[in-house]
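The complex appears here without one of its protein chains, the remainder shown in place.
Take a look at chain A:
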């Protein structure tokens, strides 16, 4: 009985969709419109000090991290509240990651890596709210984060190891004739690091949000069938929540890997 009813409804939907299909189907929302940087007040030019929607959502991300970590750990109850256990979970998670990947002497840089992780994960999560702005979708934002990591790691490597840091490019386990070639490849891959590091995060977030908006455009164009794209949006959104966390994790773990290279450059 339920099956027959279901098929009857489906047939009705198909028929009505055919009858009342819109003549010209075009996307009501452009999928890339959500990434436009606008000043918060008025429509003037954007200078470096202008408060824009990017800066607003970055400030909100910092405020969210502050609220979670400071307010969460202010009570310090033996039986933790939800905020406290979340803060402790995040702290322990990042601490273990730094210790496992970068080694014992990498723990000195734990505050920096913790800051990176919390900021990225909060910016990604806030970007998933409807009508919000995904700051990490802009490669300008992620490039600054990645360049900071790159310069920190390079300067740290030279300060800690002196010229022995160049041993990172000299693969001593390879045959002698092959080493110059490998050195060039290693050098190129070293300088491509900030590019791939930033585009991985920015591209993932941008791709996810663009896909959400494309499906949203389908929902407007399909009329009665709009429930299909709405199911798809729900599924893609769940995937995006996962991606928001995994990309923050990947960004920080690659930072740890680069840090390990700087502290122990032997190949």
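We take it that a residue touches a chain if its C-beta (ideal position, glycine included) is under 8 Å from a C-beta of that chain, and two chains touch if they have at least 3 such contacts; residues count from 1.
Quick note on the criterion: contacts and distances are computed from a predicted model.
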Assign the chain not included in the display its UniProt protein name, restricting the answer to "ATP synthase subunit c", "(2Fe-2S)-binding protein", "CDGSH iron-sulfur domain-containing protein" or "Sugar ABC transporter permease". "ATP synthase subunit c"
Consider the whole complex, including the chain that is not shown, and state which of A:138, A:160, A:179 or A:200 touches that chain. A:200
Looking at A:69, A:87, A:101 or A:116, which residue reaches the missing chain? A:101
Absent-chain interface as seen on chain A, which is shown: 32, 97, 100-101, 196, 199-200, 203-204, 206-207, 210, 246, 249-250, 253-254, 257
